[in-house]
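Here the complex is missing one protein chain, while the rest keep their positions.
Chain naming follows the written order as A, B and C, and within any one chain the residues start at number 1.
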Amino acid sequence: MIVDAILSPEFLNATLRATTPILFATLAAAVAAKCGIINMALEGIMLFSALFGVLFSAMFQSGILGLLATMVMGGLIGLLLAFFVLKLKTDEILAAIAINLIANGATILILLMLSGDRGVSSSVKSVPLPRISIPVIENIPYLGAVISNQNVLTYVSLIMVVVVHIFLYKMPLGLRIRAVGENKNAAESVGISSKKIQYIALVISGVLASMGGFFLSGGYMTYFTTGMTAGRGFIALAASFMGGNTPVGGFSVSLLFGASSALSNILQLGNWPYEIIQMLPYITTIIGLAIYSYVRMKKRQKLSDRG
Amino acid sequence: MSHNVLEMKNIMKIYPNGIVAVEDVTLELQKGEIHALLGENGAGKSTLMKVLFGLESPEQGQIFLNGEEIQLKSPLEAIKKGIGMVHQHFMLVSSLTVAENIVLGIEPKKSIFVDMNKAIDISKELAKKYNFDIDVTQRVEELPVGIKQKVEILKALYRGADILILDEPTAVLTPQETEELFVQLKKLKELGHTLIFISHKLDEIKSICDRATIMKSGKSKGTYKVSEISTNEMSKLMVGRDVVMTFDKKPLSLKETALKVRNLIVEGTTGVVRVDDLSFDVKQGEIFGIAGVEGNGQGHLVEALTGLTKKYCGDILIFDQNISNKNINEIRKLKVSHIPEDRMTLGCAANMNIMDNLLSNQYQSSEYSGRFMLKLKKIEERVNKLIKEYLIKCKSYKQNVGMLSGGNIQKVVVAREFSTEPKIIIANQPTRGIDVGAASFIRQRIIEFRDAGCAIVLISADLNEVFELSDRLAVMYKGKFSGVFTDVKKLTEEELGKYMLGIKKDEVLEGIIYE
Amino acid sequence: MNSSNKFDILRMVLAVGIALLISFLIILIASDEPLRAILELLTGPLKSTRSFGNVIEKMIPLIFTGVGISIMFSANQINLAGEGSFHLGGLVATYIALNAAIPMGLSPWVCVLVAGFLGSLVTAVPAVMKIKTDSDVLVSSLMMNYIIVFFANYVLNYILRDPKAGAVVSFAIPAHIQLNSIIPGTRIHLGLFIALAVAFFGYVLLYKTKIGYEIRITGENMDFAKYSGINVLKVTLISQLIGGFIFGVGGGVEILGMYSRFSWTSSLGYGWDAIIITTLAKKNPLYVPFAAFFLAYLRTGASKMSIATNVPTEIITVAQGIIILLVVAEQFLSKYKHKMIAKEARLSLSNAKEAE
Partner (left out) sequence: QSGETKAEYNAALLLNGNLGDKSFFDSANQGLEKLKAELGADKFDFKVEQMGAKPEDEPKWEPTLLEYCDKKEYDVIIVGTWQMYDALAKASKEFPDQKFIFFDETFDFSSGEHKNIYNVLYKQNEVSFLVGAAAALMTTDGSLPMIDPSDSNIGFLGGMENPIINDFLVGYIQGAKEVNPDVKVKIAYVGDFWDSAKGKDLALTQYQSGGVDIGYNVAGAAGLGQIEAAADANKYAFGVDSDQAALLPEMAEFIPTSALKNVGNSIIRAIKLDLEGKLEYGVAESLGFSEGGVEIVKDAHYEKMVPEAIRTQLDELEQKIISGEIVVDTALGKSTEEIQAIKDSVQ
C-alpha cells in the first residue's frame, strides 16, 4: 500500500507542495552565497514574512498586494542584514542569528498586540493566494494530478528557479554577483563596486525568502502560527550548499527534501514509529552533505594536483 | 620627436603603516613606446603603478594625460581614461569563461541580458586582432598560466586601454610563453598602444623595451634609452648599495653539517617545477645566503625545508635525519627555527597578545609546561626578558601583536624563533619592510647566532643584507642556483646583479656541497 | 587596561543600553502603565528570594552552554550542535538515572558524566565530517540538532515513557538522583556549583593549559598554528569534543536539577542562547557567568513584568537580538574608538615629552 502511495500522483503533488517554501529559501540562499555571503537569516526573514504576509493581505484584502508588500519587507530585512554585515562589519553568522532571534520575539509580540493570542493568527481575516488548476494539463492522466491544482506560489517557485538561473547566468548583474562572490579583487580591478553588488544580492535574497515565508501562511496555510517556519530556512541553507549554490542544483536538493518530507508523511500511514520517520529528511540531508562535500574535496584535490 | 602621452610628476606615496613606498618620482611616457620600469623588490614599482591605476591615492604629485591634469580616484576612472593594468597577481574569476572575464563590468547587452554570443564574438575578434590564440569559451580555471596572462591583457585592451601597465607579466611564464607574449606586445606597440613593462629580467627589457626608468628605494634613478645602456649599467643602477653597514663577525669556524639537501625538486600548486634539482650543504657556524629576485623558487625551497610542504622529491637531511616523513613539529624538535616571509599570515596571530605569540614554539617544552598546564610564571618571566632583550616597543606583553608597528611585530617573530636555542635558522626575508634600526638589530642577532655555532640559511632579496651577512652566497634563478660564491667579500655588486638577473650562469657550482 | 579594552566594554554597555531603550520604547507604546512595567522588568527579580532564585536557576544552563560554545568558537569552529548535545545530555542522564544501579552518592555524578560523553559525540559528528569530507560544520551541525530531537523523542516514547503520566514524559527520576535544592524557598540546585566550576575550568583550560593555548592559536590564525607545529585537525576536534561534553553535562544537570522527568519533545534553544552569552562574554569562560546572570535576570524580569502587567516577555527576546547585533558590529562607534585611541596617543606623547 505504501508503494502504491509513493507511486501515486498525490505523492508527487505533496512533494511539490512541501518543496515550495524550501525552494524559495534555497534560491535565496544561493543568490546570497553567490555574492560570497552565507545568509543564515533566511529563517527569520521567512518567519517575519509569514506573519506580515497575513497582515498585509488582510490589510489590502488582496493576496497579490499582500505578497508584493511582503516581498518589499523581505527586501528590507535583507538590506538590514547587508547594512550590518557590509557597513558595520558584523560577523554574518552572528548578525543572522540576531535577526532570527528578533524575528522569533517580534512576530509573537506583533501577533499578540493584534489578535490577543500567541499561537495563531486566525482571527485576522487574510486573503490567501488561491490554488489554480491549469486547463489543459489538468486533464492529462497522471501529470495533471501532480502538477495541476497547486497553489499559485508553487508555480511561481518553479518559475523562479528558471528566473534566478537566468538572472545569475544570463544577466549582467548576475555575472557581477558571481564575480564578486568568487574574487572580490578581480571584480574591483575592473571597476565594479563589490559592496554595492553585495547589497543588491542580499536584498534579492531577502525578497526570495519572503516569498517562501508568505507561502507558508498565505498559500499553503491560511493563517500564521508562531514558529511556523520550523527550521525550513536552515534546511534551505543546507539544500543550497549541497546544490553547489546553483538554482538548478538547489532545486533538485529541495525537491529531494520535499520528497523525503512527503515520504515521511506517507510512511505514517503504515503505522511506523513516527519519530524515526521524521528523522528521514535530516538524515538524508546530512548524508547527502557528506557525500557532496567529499566528492567536491576530491575534485579540488585533483584540480590542484593537475592544474 | 614623439610627445608625452602621460606624465606622472613628483609622486609620493606613504602607506598607512608609515612606509614611504614612492618618494618624489617622475615618470614620462612617450606615445607608442614600451617603457620599462625596473628596480629591486620593494623599490616601489607596483605602488607607483597602483597610483596610476587609481588604486592608491598619492600623498603628493600630479598626473597629466595628453598634457591635461587628471584625478584618478578609482580604477573605474583610470579605465575610463584609457589606462589598463595587468596586475602582478592574477585578477581573474576562475569559474567564469574567458569571454565573461573579458567583458565583466561592461557587458554587451541584448535587452536585459548579457549578449553572450556578442561577448564571445568580441573576445574572439579582440584575440584575433592582437594575435592571441585563446579559446574564449573555456573557463579560466582550466587554463595554463600563460594563457591567463593573455586574458588579463585582453581584459585591459577590451576596456580601451591606450596605456597598458604590465606588472611583472613574465614572472610566471615559461620562456616559450614569454617569447609568444613579446610578439604580441610588439604588435600592440605597432597598433599604437603605449606600454609600461615591469620586469626584473634585463634581457627581456633589452629585447622589447624602448626606454627604461630605474627605481631604487622609492626614488627614480633616471630614464634611459634601452639601446644606449648596457645590462651591466642597468643592474648597477638597480642594485647599487646606498649605505654600507658593517657588522663585526668572528672569523669563520665551521662545525658539523647541519643541513644536507640532495636533488630537491619542489612543485608549485600549479604543477610548475619551482625548485629544480637543488643540492647543497650548510654547516654549523656559517650563514648560507640565498640571493635572488623574488619568485625564483626561494619560497618553495623554504616550505620544503621547514615541512610546510611535502610535495617534493629528493632528500632533505637535518643532522643526517631524513625529514620527508616528519611533520612540522618534529622538524622543529630538531632545533630548526623559521622566520617566515610574511609575518602577518604565518608569523603571528594578530589578535593574540605578545605573550601568546612568543610562546608558540616553546609551550611544549618541560620548562614552560607540565603535562597539561602552562607554567605561566616562568613564561611571563621569559616573555618579559625577551621583550627587553629584543627591544620590543610595547606597553606590556598583554598588548595584541596586531597593535604593534611592523618592525616590532617582526621583532616578536625573531625573538620567538631565536629564543629556542636553535641549531638551524631558516630566515626568509627577515628584515622586509621594517626600518633601518630594527633591521640592523635583527641582522646583528643573526650574526651572533652564527658566531655561536648555528647554521643559518638566509633568503633575502635585499642585497645589502646578503652581502653583509653571508659567509657563502648562492644566487637562485628559476629554481636553480645560477652561481655560488665562497668568498663573498670578493664579489662585486655588478657581478651579483648579473647572476640575479640571469645574465650570467655558472654550469659548475663549486663549493655548494661539502665533501 | 588599555584603551581598546576600555572601549570594548564601553561599547557593550552602550549596546545593551540602546537595546533596553528600544524595549522601553516598545513598552511605552504597548502598555497602558509603562512605568510600572519597566520598574517590574528592572527590579522584579529582586523582590523576593524566590524571584531571585529564578534568576539563578535560569542562569545555570546558560553557563554550561556559554562555556561550551566559547571553547568551540575559540577554535573558530562554528559548531551549533551543542543544542543537540544538551538535549541528548538530558535524555542520557534520565536514562541512566532510571536504569542503572549505581551507588547512592555517586548517581547524579555518573549520570551527568555519561551525559557529557554522549554530548561530545554529537558535536563530534560535524567535526569529523569536516575533517573527513570537508563538509560545512555550520550546516551539518544544524541538521544534527534535528536528528537528536527526533531520536530523543523516539527513546522517550518507546523506552522511557511513563504510561501513567498524562503527557509524554519519562518515569519520574528517583529523588536521590536529583540535584537537591541548596537554598530553601528556591529551586537553586547543586548544579550552580558545577556550572561555576565548569566556567572556571573552561577559563583555566583555555588560558592556562597547553591544549587551550593550541585551541586559541588555531582559532585566531590556523596557518600560524600549522607553522608552529600544531596539529590543527586534532585541536579543532578536541575543542568540539570538550564543547559538546560541557553541553552534555549541562543537559544532564538541567534535567536532574530542574525537572523530575524528562519531557523535552522539541528543541530548547539553548544553542542559540549560548551564542548570545559567548558574544557578551567575548569567548572568555570566566565572563560567562556574568553574561548568563545578565540574560537570566533580564528574562526573569520580563516574566515578572508580564505577570504584573500585560506587557509580553517577547520584548526581551527582541532586545537580546538587538544587543547581539550592536555588540558584534565592529564598526559600531568605531569613529569614537579612533578618537579615543588618538587622544590617548597624544596624551602619552606629551607625557613622554614631560618626562624628558
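To be clear about the criterion, contacts are C-beta pairs under 8 Å (C-beta built on N, C-alpha and C of every residue); 3 or more make two chains touch, one makes a residue touch a chain.
Not measured: the values here are computed from a predicted model.
**Student:** For the chain that's been dropped from view, list the shown partners it touches.
**Tutor:** A, C
**Student:** With respect to the chain omitted from the figure, which of C:135, C:153 or C:209 is a touching residue?
**Tutor:** Of the listed residues, the one touching the omitted chain is C:153.
**Student:** Which listed residue, C:57, C:136 or C:220, touches the chain dropped from view?
**Tutor:** The single option touching the absent chain is C:57.
**Student:** For chain A, which residues lie in contact with the unshown chain of the complex?
**Tutor:** Counting over the whole complex, chain A touches the hidden chain at residues 4-5, 8, 10-11, 13-14, 17-18, 115-123, 131, 216, 220-223, 225-228, 230, 261-262, 265-266, 268-269, 271, 274-275, 278.
**Student:** Spell out the interface residues on chain C facing the chain that's missing from view.
**Tutor:** Chain C touches the missing chain through residues 32-33, 36, 48, 50-51, 54, 57-58, 150, 153, 157-158, 161, 163-169, 187, 258-260, 263-270, 303-304, 306-310.
Here is the rule we go by: only the chains that are shown with their structure count from here on.
**Student:** Connecting every touching chain pair, does the picture come out as line, ring, star, complete or other?
**Tutor:** Basically all the chains touch each other, so complete.
**Student:** Which chain lies the greatest distance away from chain A when centres are computed from Cα atoms alone?
**Tutor:** Greatest centre separation from chain A goes to chain B.
**Student:** Averaging only over C-alpha atoms, locate the centres of chain A and chain C and give their separation in whole Å.
**Tutor:** Distance between chain centres, rounded to whole Å: 29 Å.
**Student:** Give me the residues of chain A that touch two or more other chains.
**Tutor:** Counting only residues that touch two or more other chains, chain A contributes none.
**Student:** Could you tell me which residues belong to chain C and also touch two or more other chains?
**Tutor:** none
**Student:** List the residues on chain C that touch chain B in their complex, please.
**Tutor:** Within the complex, chain C contacts chain B at residues 2, 4, 208-211, 213, 216-217, 220-221, 223-231.
**Student:** Per the contact definition, I'd like the list of chain C residues that touch chain A in the complex.
**Tutor:** 26, 30, 78, 125, 129, 132-136, 138-140, 142-144, 146-147, 150-151, 153-154, 157-158, 272, 275-276, 279, 312, 314-318, 320-322, 324-325, 328-332
**Student:** Under the stated contact criterion, what part of chain B meets chain A in this complex?
**Tutor:** 74-76, 79, 85, 87, 90-96, 100-101, 104-107, 109, 112-114, 116, 141-142, 155, 159, 269-271
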